[in-house]
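All protein chains of the complex are present and in place, except for one that has been dropped.
In order of appearance the chains are A and B, and numbering begins at 1 in each one.
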Amino acid sequence: MKNVLILILKRSGASLITVFIISVIIFIGVELLPGDVAQTVLGQSATPETVEAFRKELKLDLPPHIRYGAWLNDFIHGDFGNSLANGRPVSELIGWRFANTLFLALSTAAIAIPLAILLGMLAAFYRNTLFDKLISTTTLSFISFPEFFVAYILISLLSVKFNIFPSLAIIDEDMGLGSKLYAILLPSLTLTCVVTAHMMRQTRAAIINVLASAYIEMAEIKGIKRLRIIVHHAFPNSLSPVINVIAINLAYLVVGVVIVEVVFVYPGLGQLLVDSVAKRDLPVVQASGLIFSIAYIFLNLSADILSMLSNPKLRQSQI
Amino acid sequence: MNNLLEIKNLYIEGFYEERWHPIVRDISLDLKRGEVLGLIGESGAGKSTIGLAAMGYARQGCRIVSGSINLEGIQLFDATEEDLRLVRGSKIAYVAQSAAASFNPSHRVIKQYVEAPVHHGVMSYKEAEKEAIEIYRRLFLPTPEKIGYRYPHELSGGQLQRAMVAMAMSCKPDIIVFDEPTTALDVTTQIEVLAAVKEITEKMNKAALYITHDLAVVAQVAHRIMVLRNGRLVEEGETRTLIKKPKEKYTRELLNVRALRETKAITDKMDVILEVEDVAATYTGHENVLEDIDLVVRKGRTVALVGESGSGKSTLARVITGLLPAIHGSITFLGKELPGSLKKRKKEDLRKMQMIYQMPDTALNPKQTVRKVIGRPLQFYFGIKGKKAEERIKDLLRKIELDPDIYIDRLTTELSGGEKQRICIARALAAEPDLVICDEVTSALDQLVAEGILDLLQDLQNKTDMAYLFITHDLATVKAIADKIVIMLEGKIIEQGEKKKVLAPPYHEYTDKLLASVPEMDPDWLDNLLNERASTFI
Partner (left out) sequence: MLKLLRQSPLSARIGMGIVLLNCLVAIFAPLIAPYGETSVVGDVWEGFCAQFYFGTDHIGRDLFTRMVFGARNTIVLAFITTVLSFGFGSFLGFIAAVKGGWTDQIVSRVVDIIMAFPTLIFALMILSVLGSSIPTLIFTIALLDSTRVYRLSRAVAMDIEVMEFVEAAKLRGEGLWWIIRHEILPNAMPPLVAEFGLRFCFVFLFIASLSFLGLGLQPPLADWGGMVKENAGAITFGIYTPLIPAAAIAFLTVGVNLIVDWFLHLSSGLHE
C-alpha cells in the first residue's frame, strides 16, 4: 500500500507542476501579443492617454514576473480581472457558466461511461458476431461525424420534426433540476453519442486483450464457468486498462462540450470562451482557458489514480 | 487393462495462411493409472496440441477434426461444452509452460488453488485451503502456510511453477498434463520442479502426460516415451529401451545432440585477441551488476561464458561491445585499449569484433533481403559494391551452406529459424572479424537445428582462426564446444580455466551444483541425485 501511496503522491505532484507551467504559458501567451496589448486591443484610433490608462489598468508598466505573481495570486483568490468587452468582473461572468458546463459534462459522463463500458464488454464477448459488427459500424460512424452534425441531425429529428425537445438549451438559475435536465437533454445526447463511440471502441480492444491472456485459458482449462471467468478473472484485470481508456477519452468530452454549447446556445464556459476569443477579450480567455485546463488535468489525475489502485501488480500481501 | 485415457486416430487442424492445415495426424495413445507417458519432439511436432486435446480443448485457430478421446469412459470428442467443463480441472488437469502468465495477477495464489475444487463441488473453501498448504509443503515450497497468501508477482519463477503443479492437484484429478513445465527455468530451479513432478507421479500415484523437447528431462519422469515429428508418431517405447536401442534414425539424432567435438589446447604463447581486466559495470549508478571481471580470449579458440539468468553474462557482452561503458577497468582488443563507449571506437575495431544473437527472428530486419543484410557490412567496411559484392555474398552463402541462387533475394521473413541464424553468421563473417561474440545463439533453436549451427561455427573457426566468446546458460552446449570455460554467478567470475580442468574434480562448489543439475540421458539420474541430496541433508 505504501508503494501505491508514494506513486499517487508523485503523480499528484507532477500534475501540480503541470498546472503551474500551464498558467505560466497562458500568461506568457498574452505577453506575446505582437505589438502593444493595449494598442492592439483598443485599435489604432485610441488616443495616447486612453492607451496609457489602459496599460495601467492591465499593470503593463510593471516587470513580467511581478505581474505574473500578482495575476496568479489574484487568480487563486478568485479575482480574474475585468472583461475588456464590458468591464464586468470576469469571475462574475464565469461563475454560474462554469457550473452549467460542469452540469452538462457530468450528466453526459454519467450516461456515457457506463454505456460505453457495457457496450464495449458486450462487443468483446460476442466479438465477430453480427451484434459486434453492428456496434462497430455505428461507433465508427459516430467517430467520423463532427459533433455539430450529430447535433443538427438530432435537432431536425427530435425538435423540428417531432417537436419533443427544445432546439435551444436555455436554462437559468431559478429552474428546478427536472426542467434543467429536460433542457440539456439534446446537448447531452449529442455528446454521449460522440464520447461513447470513442470509449466503447477502446474498451472493446482492452477487454479482448485481457481475454487473450494465458490465465483466461488456464481458467477455462480448470473448468470454471464462463460467467465466473468473465466476472472473476477478466473483469479485475480489465479495470486498469479500461479506466485508462476512459481517461483518454475525457478529452473528447472537454472539446465536445465547447461545440455543443455553441450549437445549442447553452450558457456555459465553452460558449463564453468562443465569444471572448472572437472579441479578443483576453482576461476572459485567460481565465476560462486556465479553468478548462485545470479541470482536464484534474480529470486525468483522478483517472490515473484509480487506474493505479486497480492495477493488481501494485498490490502487495501483508506478509 | 484399465486405461484412464484412450486416444484413437486423432486428427487436429490449425488455421494459418488463410486455410486449414493438419497439425496432428493419426495419433493414438493410452494411459494407465500411475503411468507417465512422455511426449517428445521439436517445435511443430504437435505435442502441446495433443496434450490439450486430451482435455477436449483446442486453442483458438485449432480444431479437432476426427478421432476418439475417451477419458474414464467419457467420450470427449463430441461432448457438450458443459460436459467438458465438468471434466476439466476435476478429472484431468493441466500445468502450463509459463506459470507467470498462467496465474491471474489479480488474485492471491491460494485463491486460485481453491477455485477449482470449490466450484467443482469437490470440497469446501476451508478444506481446500488446508489441502493447499499440505501440497505446498510436499512440493518443497518455502513457508507453505504463508506463501499461498501472496500475489503471483511476489513469487519467483520456480516457486510459481511449483504452485501451479500444486494447483493442478487441487481437485485430485486422475491425470495431469505437464506441458514443458521446466523449459523457462534455470537448471538449478528445474531440479526443484522435476522433484515436485516426481513426488506427484510416484508417491501420489497419478497418471501423467509429460510434454517436452528435452529427451534427458523426460527420461527422468516417464515410463514410456512417444517421439513425435510434424504431428506424426515417429517411435514409441519403454523409456529404457528407447534410450538404449532407438529404432528410428530421428530418435538417434535426438539422442546424439551435443556430441562432444574436438577440444583445442590453449597455451600462453598464443595471440591474445581480447583481454578484459578488472571491469565493473552498473545500470543504475549505485548497484554494480558486474565486478572484478578478468578474462582472456585467444586466437582461434572458444571461451564459453556460463551462468544462470541474472549472472551478468549478457551484461558483460554489452560492456565488451561498448553498449554499456564500464565504470572502471580496461578492455584490450588486438593489443590496443578500447574506449569504453561504442561511439568513440574506430570503425576498424568495430569491424573486427562481431556479434551473433539469441533470437534470429529479431536479429534480422524483416524488411530486408538476404542480399542487403550481408551486402551492407561489405559496403560499409570495405566499400565493395555491385558485381563484386554479389560475388562475395554468394561466396558467403556457400560458406554457411545455403544455396546462393535460392536464398540471395529472399526476405529474411521467408527463412526458417536455422536459416536465419546462418544468415546472422554470414553477416558477421562478411566483416572478416577476429572475434565473434555469440550470445545464446542456439537457445531459441530446435535441438537438431542448433546442432547444425554449432557444427558450422566449429567448421568456420577451423578455417579462419576466429576467436569465439560463447555466452550460454546451457552446460551441455559448453561441454560440446568450449576450449575454455568461465563461470559467472551474481556478476562475478567464480571459476575459469581450460575445459578439462573446470569439468574435472576437484570442483568448485557452484560449478558442482550446476553440473549436477544438468539432466543426463540416464533414467536413474534424478533419483540418484535426489537420494544423494536427501542423505547429505540428513
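Throughout what follows, contacts are C-beta pairs under 8 Å (C-beta built on N, C-alpha and C of every residue); 3 or more make two chains touch, one makes a residue touch a chain.
A quick note: this is a predicted structure, and the numbers were derived from the prediction, not measured.
**Student:** Of the residues listed, A:130, A:177, A:227 or A:278, which one is in contact with the missing chain?
**Tutor:** That would be A:278, which touches the missing chain.
**Student:** One chain is left out of this view; which of A:3, A:50 or A:141 touches it in the full complex?
**Tutor:** A:141
**Student:** Any idea which of B:250, B:380, B:510 or B:525 touches the chain not displayed?
**Tutor:** Checking each option in B:250, B:380, B:510 or B:525, the one touching the absent chain turns out to be B:380.
**Student:** Hey, which of A:12, A:167, A:213 or A:302 is the one touching the hidden chain?
**Tutor:** Residue touching the absent chain, from the options given: A:167.
**Student:** So that we can see where the missing chain sits, which residues of chain A does it touch?
**Tutor:** 18, 21-22, 25-26, 29-30, 32-34, 128, 140-141, 143-149, 152-153, 155-156, 160-161, 167, 251, 254-255, 258-259, 262-263, 273-274, 276-278, 280, 282, 285-286, 289, 292-293, 296-297, 300
**Student:** To test your reading of the contact rule: which positions on chain B touch the chain that is missing from view?
**Tutor:** Residues in contact with the chain left out: 15, 18, 61, 321-323, 342, 345, 347, 350-351, 353-355, 357, 359, 362-368, 376-377, 380-381, 427, 431.
The rule is short, and it goes like this: only the chains that are shown with their structure count from here on.
**Student:** Just how far, in Å, is the C-alpha centre of chain B from the one of chain A?
**Tutor:** For chain A versus chain B, the centre distance works out to 50 Å.
**Student:** For the complex, give me every residue of chain A touching chain B.
**Tutor:** 213-215, 217-225, 228, 232-233, 236-237, 312-313, 315-317, 319
**Student:** Quick check on the complex: what are the chain B residues that touch chain A?
**Tutor:** Contacts found on chain B: 52, 55, 57, 59, 84-90, 93-94, 96, 98, 101-108, 115-116, 119-120, 146, 149-151, 153-154, 167.
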